[in-house]
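Pasting a structure below so you can have a look.
One chain of protein is taken out of this complex; the other chains stay put.
For clarity, chains are labelled A, B, C, D and E in written order, and residue numbers in each chain start from 1.
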Amino acid sequence: MYFHRQELQHKSKPSKPDALFARRLQEVLGGQYGEITVALQYGFQAWNSHLPGKYRDLLFGIGAEEMGHVEMLAVMIAQLLEKTPIQGAEDAAKADPVLGAVIGGMDVQHAIVAGAGARAVDSNGNPWQGSYITASGNLLADFTANANAEMQGRLQVARLYHMTDDHGVRDLLSFLLARDTMHQNQWIRAAELRAEGHEDLPVPSNFPISKEYREASYEYINFSDGAGAAEGTWASGPTPDGKGEFSYRAEPNKGVPMPPATQPDSRFYGT
Amino acid sequence: MYFHRQELQHKSKPSKPDALFARRLQEVLGGQYGEITVALQYGFQAWNSHLPGKYRDLLFGIGAEEMGHVEMLAVMIAQLLEKTPIQGAEDAAKADPVLGAVIGGMDVQHAIVAGAGARAVDSNGNPWQGSYITASGNLLADFTANANAEMQGRLQVARLYHMTDDHGVRDLLSFLLARDTMHQNQWIRAAELRAEGHEDLPVPSNFPISKEYREASYEYINFSDGAGAAEGTWASGPTPDGKGEFSYRAEPNKGVPMPPATQPDSRFYGT
Amino acid sequence: MYFHRQELQHKSKPSKPDALFARRLQEVLGGQYGEITVALQYGFQAWNSHLPGKYRDLLFGIGAEEMGHVEMLAVMIAQLLEKTPIQGAEDAAKADPVLGAVIGGMDVQHAIVAGAGARAVDSNGNPWQGSYITASGNLLADFTANANAEMQGRLQVARLYHMTDDHGVRDLLSFLLARDTMHQNQWIRAAELRAEGHEDLPVPSNFPISKEYREASYEYINFSDGAGAAEGTWASGPTPDGKGEFSYRAEPNKGVPMPPATQPDSRFYGT
Amino acid sequence: MYFHRQELQHKSKPSKPDALFARRLQEVLGGQYGEITVALQYGFQAWNSHLPGKYRDLLFGIGAEEMGHVEMLAVMIAQLLEKTPIQGAEDAAKADPVLGAVIGGMDVQHAIVAGAGARAVDSNGNPWQGSYITASGNLLADFTANANAEMQGRLQVARLYHMTDDHGVRDLLSFLLARDTMHQNQWIRAAELRAEGHEDLPVPSNFPISKEYREASYEYINFSDGAGAAEGTWASGPTPDGKGEFSYRAEPNKGVPMPPATQPDSRFYGT
Amino acid sequence: MYFHRQELQHKSKPSKPDALFARRLQEVLGGQYGEITVALQYGFQAWNSHLPGKYRDLLFGIGAEEMGHVEMLAVMIAQLLEKTPIQGAEDAAKADPVLGAVIGGMDVQHAIVAGAGARAVDSNGNPWQGSYITASGNLLADFTANANAEMQGRLQVARLYHMTDDHGVRDLLSFLLARDTMHQNQWIRAAELRAEGHEDLPVPSNFPISKEYREASYEYINFSDGAGAAEGTWASGPTPDGKGEFSYRAEPNKGVPMPPATQPDSRFYGT
Partner (left out) sequence: MYFHRQELQHKSKPSKPDALFARRLQEVLGGQYGEITVALQYGFQAWNSHLPGKYRDLLFGIGAEEMGHVEMLAVMIAQLLEKTPIQGAEDAAKADPVLGAVIGGMDVQHAIVAGAGARAVDSNGNPWQGSYITASGNLLADFTANANAEMQGRLQVARLYHMTDDHGVRDLLSFLLARDTMHQNQWIRAAELRAEGHEDLPVPSNFPISKEYREASYEYINFSDGAGAAEGTWASGPTPDGKGEFSYRAEPNKGVPMPPATQPDSRFYGT
């Protein structure tokens, strides 16, 4: 069960409206790595989890916080849109180049569709979608997805920080940056369920490795012509899964011939 | 520049056609974590890269291999579809329950749209989309995304392995499993660009950390009511970024009041 | 059968081209609540209808009118785009800030893809999609969807009215506003199929209400902490379906425990 | 802020696993009118609201309940999937027609992607998307959207009720049916913000009606050839907005001529 | 303006219901090359057209016919769904394998969402989308798109013909096949606007060909290793545009070096 309290985790109030930045801020609300994604992603991972206890508690505990981040951003965006201009764009541009740029660069659906309100879309107006979520049932894989989500998310917030000098907005961003720092650290640490024996590399570790074509498991095969990759630590030495040694092949082996063209039922009317 | 050779990296030939499995195999061709995703993802990361040398060479070197995996799967799917039945489903079911199940469970667009050919879709027929790709310009974030992609991908291939007992198909899957093992190991190792000082935690590490709201950077705040998360290594001790100590807060602090409702221009005709 | 006449229901000619407004106008052509949606929505409701007679006639009668609205808007947009500039945006901005704003704020696909023509997209360039349509087979539900569509649509047209002062465009908008007024009134009135006994509240009314968990049917349960909702007419008094009395619960009852984590087949390789 | 408690609002446990029904149940979790839609829709309406007090409290109060419905369904689906078979479909069908039908009719991504877990998709596997949400800033329009959502939702749950005879599942459905009954009644009642003067018909009522082409505001124009629509209460008598009288026109007036073809810049290379 | 008549262009009545075929038939209603696509595609081409007269008349004349095809298919699908079963799938499969196959293979949203009605989706349940439409403003390009659409469409109808032996359905399909034959012939013939000097190859022909890198305009460059392509009529002899001679190059020239990695503003926090 979810409960709501009419408070925000951190102050979320801009110094002044800014419809252009409102559009940009949509990215971390409704984009691929925005707060809707992590809120629902941690939820689905929890609902689908097979391990009771601290990992499921962790997912539930953070997932609800992220729903509050969705709310903080939506409330901030609505305030940034409070003075959204509504006049004709070309006339506005004639009268005032700055206003012209605002009208030209804002999210027009903020005005037409939402009447100066936030939306479940990214900064280019693409609707958020369920395929942004990863919840595979394997926690080592999923925690890696979570770490990535928090990295991409913090990267985007850091970029947004420089696209405004509004103190109120930067105050909120500095809070979100801190929480992303926490969540990056936490998912990286949580991935240490390896240490507890729940999972290991390569994921999934309990697939019988003898059924894998082991000759190809640790070989770097270079399908381009840059020689630099041979210098990487991925080209020699022991592998992170502790089960092999990297080797390097400068160009692919000869392959097997392309199979002959297929001949399906003539009533498919191919040629 | 890309070049093509009419060979496959590994044998890709089923023992017998199987339209039901052809549909399932689409997941690792055209799904969120399928081969089209990694082929183009590594490409975009390379084209957008800012670090010359071994990392870019690595991205180019693997990206082209993945295009060959797209091809191996497409060729396998076309062969699995070679005997796709075309008759009426209900009549087929009356005559032969097995055939009825096949017709009921196959991807109907394999027959109607592609005439017994592979498609750029997942196992539920959703078209592949560009938003599956992650290429942020920050390699530590992106290599984490890549490690996740190879984990999710190997997990899916391992599941698919049990959904068929066709020796030819399993042979191909065992090869793909091995390459996913290699690629997981490689991206995890490559993420050690931390050791070379290119990037660090939290990503992005060169954002001035003093601009972050540091009080909230290492605190686990529990928004659910499960006490288990307090036992995790993410709730106490030093943090993986080496810059702090985890702490635990059993329930959130009181927040700040919800800002008042916004009052936009009356010509937006809100209520 | 549909027939076409090379006339428009109302004059549709701008006083002057305006590529910025052309983009905005796409919202009511190809957006979620645009004319393509209602044209096809009323069509599908008619084709799927189970009640012969006046309701189906109504759906057919309005649906074809809406196809004409699609056409009026497409023709208007093409005319607004007639002088779409094609030069380089940055150079244009240097020479003339107004032109710079136009090039920056217009729909770039209007120029690149359609060569100064209308498209089946919304004002942010998202393609129209079939999931905008509601046609459930239950007319009371669907007429409520229709009333909503005409409300959202009229709201958007009213907002657009203030984003231009072109007399020709406003003339067309004033006509569309009037038709939306008609259609709002009509769907609200048509929802009175309740009076004729075809359907009732709660929809669907002929589901055996005894199979519903009646204790929870008329209780407002407050999952937030604002006390205001207790004052609403939805918190006490008789219910609109005539079958109960509203009551108010200030906070949720204790729930039932979360079920234990699931344990699927080990070959799914979960953790 | 949102908080989570590891309880469910109502018991959610199937009598036995049923992967086929798990797929069907996805519709009311992640479909156009599923629980994700209403949870986020009521959230965005609250965050964007302009009227403080009981209406905003109502939106917050119900929105959080709906997040709990998302959770109940996800947990139910995970349990229905607990015995998801993983073997080859065709072989299964040979051995056991029932198992063959299950494998043929289930959501294959439940197995391959989620490892027997719930997903943010509908019953055909289409990802949930942000464009399902309506939040316009005008509460009379939006409450009509909400009433429709609860009608479509209850209709779908009622249909699903007959697609299973599992007592545990039906118990949950009977609870959801009851809450949908409540929510239908509540939004219809809340739409009585008309009585309090916040809004009126036609929406938006404060657009100056003199700017509308009033001649066309209350006329039924029949663009099809069924005479039945003339008998409706939408073809004569006073209009629901209290501002006019319906009239009926059996076929459209002559229109205005189609404008001439446009002639854009020759560098668009049209023909 | 569009008008509707409550008649169908051709008889559209199945001999018996068939929910499985109803799903398949959705492809040519709401798929990429279904009737919604051509109806709206010809409409947009007409609304955007720059050439008055016979070409625009042609587009209007056919576009309205296609709207009638949408209707015929929707009505047929609704009839095929008239006896859609609603019981539990697994139980049905136990009682009757044929019924189990039907329930497993049908479009579950036909039942849950549309209540046994047609939908604006393809045979895999993907919603129709505006990006299926091509309307570039250049008629030679667009007529080629139209010819392709009618070819793909007829191919799909021909395949569907063998997936049913219902006389009523086949009767409708035979009519649609005939119209597709007409429309293929017509668009190929209409592409002869080349003969009238409106456009020519290469499209767009009035782009100054001297601005093109003419050395590369007629050379087949082989990026694969199959020698067969050298035998084609595209590898030697005069070109269809009448402006050159085909030549053949067995493998690509050496290219230019990859440009150095980019170095954007450090505040993007790349690596």
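Just so we're on the same page, contacts are C-beta pairs under 8 Å (C-beta built on N, C-alpha and C of every residue); 3 or more make two chains touch, one makes a residue touch a chain.
This is a predicted model, so every value here is computed, not measured.
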Contacting the left-out chain: of D:3, D:128 or D:269, that is D:269
Among the options E:20, E:36, E:93 or E:111, the absent chain makes contact with E:111
Touch with the missing chain holds, among B:80, B:101 or B:114, for B:114
Which positions on chain A touch the chain that was left off?
-> 18, 20-21, 23-24, 27, 31-32, 97-98, 101-102, 104-105, 122-126, 155-156, 159-160, 162-166, 223-226, 252, 255, 260-264, 266, 268-271
Footprint of the hidden chain on chain C, which residues?
-> 1-6, 48-52, 56, 86-91, 93-94, 97, 100-101, 103-105, 107-109, 111-113, 115, 121, 124-127, 136-140, 193, 198-199, 204, 206-207
Just the residue numbers, please: which parts of chain B touch the chain that's not shown?
-> 1-9, 30, 36, 40, 43-44, 47-48, 57, 60-61, 63-65, 67-68, 70-71, 74-75, 78, 113-121, 127-131, 133, 135-138
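Here, only the chains that are shown with their structure count from here on.
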Between A-C and B-C, more C-beta pairs in contact link A-C
Pick from C-D, B-E or B-C: which pair repeats the contacts of A-E, with over half of them the same residue pairs?
-> B-C
Which chain D residues sit where two or more other chains touch them?
-> 1-9, 32, 48, 56-57, 60-61, 63-65, 68, 75, 78, 86, 97, 101, 104-105, 111, 113, 115-117, 121, 124-127, 129, 131, 136-138, 140, 155, 204, 207, 223-224, 226, 252, 255, 262-264, 268-270
